[in-house]
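Omission of a single protein chain aside, the complex is shown with its protein chains in their original locations.
To keep things simple, chains are lettered A, B, C, D and E as they appear, and every chain counts its residues starting from 1.
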Amino acid sequence: VTTAETILSAPEKASVLAEALPYIRRFAGKVVVVKYGGNAMEDESLARIFAEDIVLMRAVGMCPVVVHGGGPQIGDLMSRLGKKPEFRRGLRVTDADTLDIARMVLVGRINRDIVSAINVHGPLAVGLSGEDAQLISAVARSPELGFVGDVDAVNAGILERLLAQDLVPVLATIGADTTGQSYNINADTVAGAVAEALGAERLVYLTNIEGLLADVRDPASRISAIAAADLEAMVTDGAVSEGMIPKLASCVHALRNGVRRAHILDGRVPHVLLLEFFTDEGVGTMVEP
Amino acid sequence: VTTAETILSAPEKASVLAEALPYIRRFAGKVVVVKYGGNAMEDESLARIFAEDIVLMRAVGMCPVVVHGGGPQIGDLMSRLGKKPEFRRGLRVTDADTLDIARMVLVGRINRDIVSAINVHGPLAVGLSGEDAQLISAVARSPELGFVGDVDAVNAGILERLLAQDLVPVLATIGADTTGQSYNINADTVAGAVAEALGAERLVYLTNIEGLLADVRDPASRISAIAAADLEAMVTDGAVSEGMIPKLASCVHALRNGVRRAHILDGRVPHVLLLEFFTDEGVGTMVEP
Amino acid sequence: VTTAETILSAPEKASVLAEALPYIRRFAGKVVVVKYGGNAMEDESLARIFAEDIVLMRAVGMCPVVVHGGGPQIGDLMSRLGKKPEFRRGLRVTDADTLDIARMVLVGRINRDIVSAINVHGPLAVGLSGEDAQLISAVARSPELGFVGDVDAVNAGILERLLAQDLVPVLATIGADTTGQSYNINADTVAGAVAEALGAERLVYLTNIEGLLADVRDPASRISAIAAADLEAMVTDGAVSEGMIPKLASCVHALRNGVRRAHILDGRVPHVLLLEFFTDEGVGTMVEP
Amino acid sequence: VTTAETILSAPEKASVLAEALPYIRRFAGKVVVVKYGGNAMEDESLARIFAEDIVLMRAVGMCPVVVHGGGPQIGDLMSRLGKKPEFRRGLRVTDADTLDIARMVLVGRINRDIVSAINVHGPLAVGLSGEDAQLISAVARSPELGFVGDVDAVNAGILERLLAQDLVPVLATIGADTTGQSYNINADTVAGAVAEALGAERLVYLTNIEGLLADVRDPASRISAIAAADLEAMVTDGAVSEGMIPKLASCVHALRNGVRRAHILDGRVPHVLLLEFFTDEGVGTMVEP
Amino acid sequence: VTTAETILSAPEKASVLAEALPYIRRFAGKVVVVKYGGNAMEDESLARIFAEDIVLMRAVGMCPVVVHGGGPQIGDLMSRLGKKPEFRRGLRVTDADTLDIARMVLVGRINRDIVSAINVHGPLAVGLSGEDAQLISAVARSPELGFVGDVDAVNAGILERLLAQDLVPVLATIGADTTGQSYNINADTVAGAVAEALGAERLVYLTNIEGLLADVRDPASRISAIAAADLEAMVTDGAVSEGMIPKLASCVHALRNGVRRAHILDGRVPHVLLLEFFTDEGVGTMVEP
Partner (left out) sequence: VTTAETILSAPEKASVLAEALPYIRRFAGKVVVVKYGGNAMEDESLARIFAEDIVLMRAVGMCPVVVHGGGPQIGDLMSRLGKKPEFRRGLRVTDADTLDIARMVLVGRINRDIVSAINVHGPLAVGLSGEDAQLISAVARSPELGFVGDVDAVNAGILERLLAQDLVPVLATIGADTTGQSYNINADTVAGAVAEALGAERLVYLTNIEGLLADVRDPASRISAIAAADLEAMVTDGAVSEGMIPKLASCVHALRNGVRRAHILDGRVPHVLLLEFFTDEGVGTMVEP
């Protein structure tokens, strides 16, 4: 990046800014929900660049909402505490202590790190969990999984008010039920549900892949655009890796409930959000309703 | 409590409500900062009652702001993780790992528990740390103490906006400096600084004592009201226990900077906030400017 | 009342306040139209307590509207002036002079007394008659009755604006037609019509009875809850005293036009409004749609 | 009036409207307090025209406030009730019964008649007494006079809110003290105090004289304009009739406290308000600060 | 006019103002689109009076919008520049240079003159062309006519905002297409389209005739009121002069799309707008839906 800055000529710089103009106008005031995770979150330099991009999006009038999980970091603290993960049918069982740990890591560390990185640029980000102002009402997914939750309802009012005050909500994916009991919820699912509740213009998943591949084994087979119905067919046909299924399911659901477009982007590419939203470059996979 | 409910007659109930009337009117729209800690926080039943009281205060038009610390709980997680506390001149040294632990406990557990307890009654509470929207700008207290901070500035805008939306801010006492580095800050100090920044009508410290004692060894010597200057003199004269000094110093500072009254209340008494604000009962110690 | 205050313990007081909490939340911002009359109006101590209750309801966020008549007091001034009441088919004939007298008593004395009693507690009450801002459009009920009117339309804008300013409207039941001619209207009818126009949550009739009796001769036969349809059947069956018919008719009409609940309460019980709205006590008769 | 209408040509009509233009612009949004009394109030045709003028003033953007007394009408009801007026040093003693009568007449009859006459043209006027929303705080003038009050303070908020809603406040000159006790207050005095509290542009006294006379015995000696200081000198020199003294004193006081101009107008002239405010005609006496 | 002013008596003036009252109330806040042209625009004295009338209409709360053309003045500049007008089938061909001339005359001279004449009375008028804020989207009427346009769409937002700020929009009838190409559009057509888009209460055409004549050759045959359908029949029957056809067509269209009334007035009569709107006089022709 530094190199590019010093080499580019004034007309080249001007051309990039002019190229961005129609995109800036198109997205002004539009809500973009960004599911943040993977390398983009764990690599310190990428994390700093991600914060910059979010600030730039906000600066040009977009309304970004960040939703994050934090599986690996939860595992780290569990192992430090000597807890052994337990699985049933491939899903982690979350007992009360595990929930406490997950909540501390998600709300008390990852969320804080994202908020702090953004707020280096100004008083912009406000961290939330789904417990705040009853933002995410959760229900238990299955008794045998303990405090693993599903989204029952999203009460988006607090998000809308923060957006109206030009703030950037950063949401940790803990929800609570009516008795005040908390649950840990899959972040892809929450991102989709929040995008629906906000009637978002865009739903972005930052991942560790180039985008959706037509052939899982061939990195060059990236699909640049696909319809929700075709995406669903791929899931049914087993053409996508198992780990992608919850992400793609929530993506299809969101597109069928008012979200305009979804993007699966490669979070390992610096400034991938800027490239996607403000240039003519085609990156990742766009999913249309 | 249950017993009282069933025994009281209708006229008795009516008399209590009528007694509360002038207090309700006096405090309508007034900001009350409550430093929450000690037994009131650790006893489950008292914690539930505290949440009820906050909700009632909000319901009758007061604007409560909850500020909390969490020393003992931080110590618990540290010992679970096998970390040994280190002290210099009686103050705990906070290295990066300790800060992470403190932040996780304060923001990710205690803050969440308070928010959840309040939100059982409705979408009312929103948890914050001082990092959100640059609410608390911190500076390092002393290099040898590591990430122990002092309040440099309070940017109360986000609190005012939440209060204007009839929400209850619940604040964990983590602050950040301009580089995004976080610090752990004494909760009594933060409570005073926030009360000042909001021009609060009342600043309440929930403690484990009946109030300020004229004679530390005599529980019956509670002082019901005292002027800030006299309180300062007691500190100078060594008439108060060492542990009370930061609390009393922040209290005096706040009263000299616009806060109308401070109260040192016994958090072990159920509904002590209701008794203090809505009845003729005299409880705890009131400090006047 | 004084006795109760001095005897109750702090926990007992706290329990009453905590009991009131869910009711306060439920009624926040809700409009309650109170038809005020009978003993509650004529007994000075009860009148003072009524004013206190209205102020308390307002203080905890309810929106009370007081509607009052004043038959006996009108009769008093008429007899002082040597006028003989004249009746046709059991209804009082209201000539121009009688109307003048009724208007002076209702607007110039009773309304003023209620306003003054409330405003001892602050600048809260504003007296109105149906002539103000064309609040109540009236039509003559029957030529032979003179200036006895019926409600033709309620223009509730002025009430809504006063409520929005946290004021308490106190309404004398005089209306006017398009030529500016005034009419005296039954207060029970006006209370129902105003409750409808405001979409009130509650419509309360303060009376001199314990509530609706299943057996008019048996004071112990109070009905605690009844559906509007059943109430109507009682009227049809002649199971209620004739004097109650207009009250019950307007009550049924209001419940069929958007008012959520109606209450027939005993105005002779001190603080009956507080007991009904803020405690678990069952008093009077509740009528449901 | 009818004659004029039929005879005037189109150009003549147009000329009058064009002449009014600069005055309409000058007075847009300006508060005018009109003390209404005397013949203008008692003659039915003049009363109707007065209402029309107030409506027209409101229609072109002025903010009229009507203040009225009602001495003769109070006397009428007293004599009907067989009460003998009692005087001390020339001032009427007002016992509790007399106050009741005054209040009924002022608030319950005269105020109502004015409100009704205006509201024939639309939902414009709202009647008030000084008891409403603690508008006029009164103190007893002298123990031996009973409930004759002086203005202690004017709480103009309710007037400002009604004006902001394009309504016309009509104010009966009853005030109340902090215990809720009512007092009858001189209407000229109230008009001046209200004009001060509102920072009125104009204060108008409608009287039964052509204006202030240089020589009381010579109707042709009308003074068209006079400074407040000169007016005060006339009072001191005994050059004005005794009955005018309270009016002139309140007028001078108001001009010294922010009111821009006062006018003493002849209420017997039809449409005298329109002539004064919207034409080049010089009528009555203008008093300048 | 001057003569009338000096001769009329006070009661006569008052009668005119009182006569205007109901009209002022009826038109308060109502939008009136005035197509301004002909003698009223070219005679300096009439132009000054027109500006006064617009200011008076605004002063009493109406929302006038002025739409103007300027055929003769365009012709003048063309001949000064030595350009020969070219016609096809009776319509003027508008090449790029002619458009430039038309635009300069309409926007840069006539519009300015109207704005200046109004603003002598205060900061009231704001000149606009249809290019401002994409107010009028135009399409070419026919290739052979060059830059003669038709109204494709009216984006009335800017007009509504100016009206909401109590300003008087003065609109020159130039429109633009999506490429930024400007077109000259018939002013009668624009006036009708703007009136529709604003849901105007009144659409007024100021002309050089007394109104619509039943018999074109008989000036005494003025039709004072006519229905849109009958007006359309007259056009079909050839009963109106050819020059009137575009005016009448846009008038009928506007009345069928929400405009309440249209008026064809004689712009040669001084203050004809005041006479039409604020007196009982019948002038010109009123067209009803």
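Note that a residue touches a chain if its C-beta (ideal position, glycine included) is under 8 Å from a C-beta of that chain, and two chains touch if they have at least 3 such contacts.
In this text the structure is predicted, and so the values were computed from the model without any measurement.
J.: In the whole complex, not just what's shown, which of E:I174, E:I264 or E:V283 touches the removed chain?
T.: E:I174
J.: In the whole complex, not just what's shown, which of E:L81, E:A214 or E:A227 touches the removed chain?
T.: For the chain that is not drawn, the touching residue is E:L81.
J.: Using the touch definition up top, pick the residue from A:E144, A:D230 or A:E281 that touches the left-out chain.
T.: Per the contact definition at the top, the residue touching the missing chain is A:E281.
J.: Among the options E:K30, E:R112, E:H253 or E:R268, which residue touches the chain absent from this view?
T.: Per the contact definition at the top, the residue touching the missing chain is E:R112.
J.: To test your reading of the contact rule: which positions on chain A touch the chain that is missing from view?
T.: 1, 4-5, 8-21, 24-25, 28, 49, 52-53, 55-56, 59-61, 121-122, 269-271, 274-275, 278-281, 283
J.: For chain E, which positions touch the chain that isn't shown here?
T.: 77, 80-81, 100, 103-109, 111-112, 115-117, 119-120, 122-129, 131-135, 155, 157-158, 161, 165, 167, 174, 176, 178-182
Convention: only the chains that are shown with their structure count from here on.
J.: For chain A and chain D, what is the smallest step count along a path of chains that touch one another?
T.: Between chain A and chain D, the shortest chain-hopping route counts 3.
J.: Where among C-D, D-E or B-C does the A-B interface show up again, with more than half of the contact pairs the same?
T.: The chain pair with the recurring interface is C-D.
J.: Using the average of all C-alpha atoms in each chain as its centre, how far is it in Å between chain B and chain D?
T.: Centre separation, chain B to chain D: 56 Å.
J.: From the C-alpha centre of chain B to that of chain C, how far is it in Å?
T.: 44
J.: Chain C to chain D: how many Å between their CA centres?
T.: For chain C versus chain D, the centre distance works out to 35 Å.
J.: Pull out every residue in chain C that's touching 2 or more other chains.
T.: In chain C, the residues touching two or more other chains are 122.
J.: What graph shape do the protein chains here make by touch: line, ring, star, complete or other?
T.: line
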